[in-house]
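Only one protein chain is missing; all other protein chains are in place.
Entry: chain A
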Amino acid sequence: MNAHLQPTGSAYFLTQETQLSERHTLSVLVDNEPGILARVVGLFSARGFNIESLTVSETEHDKRLSRITVVVIATPKVLVQIKAQLERLVPVHRVHDLTAEGAYLERELALIKVNGTGDHRAETLRLADAFRAQIVDATVESFVFEVTGKPSKIDSFIALMQPLGLVEVVRTGLAAINRGPEGM
């Protein structure tokens, strides 16, 4: 009675295996109102999207607007969903996929505490200089460095500090903006 499933040649197989995940940086312009961050974060957790990094701060005080920079790793299909779901939130004005839209800059700031004396201390200072890390606090046995740059640069610096007495790291998460004269 029941017909057999024919070979489909379908374009609609579940796409999880066929699509590779990509890292994308989204810039989200939102009303700076109570609960907005919870709305955005809640959306990601409720729908099973992963957040790699999230940065939020008010950017236009007069208009009470904040900019959220969120880095996600997802397949192209899921990325489209993330963007559509974000845009559906009432206080969200615009969502830009900076990675998809062309050249953009991304910067992150890290504060890095390193303990050390003797040779280690000298080596630490030499490397910090090479990475243009600022010393923002120092004692006879420790430094706190401020490093700004692409996340990969900060990753490298942290890796180098590891054997030299790395104590702890705090990172801001990413801030990103597109290149050129156009605004968001």
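Following the convention adopted for this analysis, a residue touches a chain if its C-beta (ideal position, glycine included) is under 8 Å from a C-beta of that chain, and two chains touch if they have at least 3 such contacts; residues count from 1.
Here, contacts and distances are computed from a predicted model.
From the set "sn-glycerol-3-phosphate transport system permease protein UgpE", "Penicillin-binding protein 2", "Aldehyde oxidoreductase domain-containing protein" or "Acetolactate synthase", the protein name that UniProt assigns to the chain left out of the figure is "Acetolactate synthase".
Check A:23, A:88, A:132 or A:179 against the missing chain and you find that the one touching it is A:88. Residue A:77 is the one among A:77, A:132 or A:150 that touches the chain missing from this view.
In the full complex, chain A makes contact with the omitted chain through residues 1-6, 8-15, 30-31, 34-35, 38-39, 42, 46, 77, 80-81, 84-85, 87-93.
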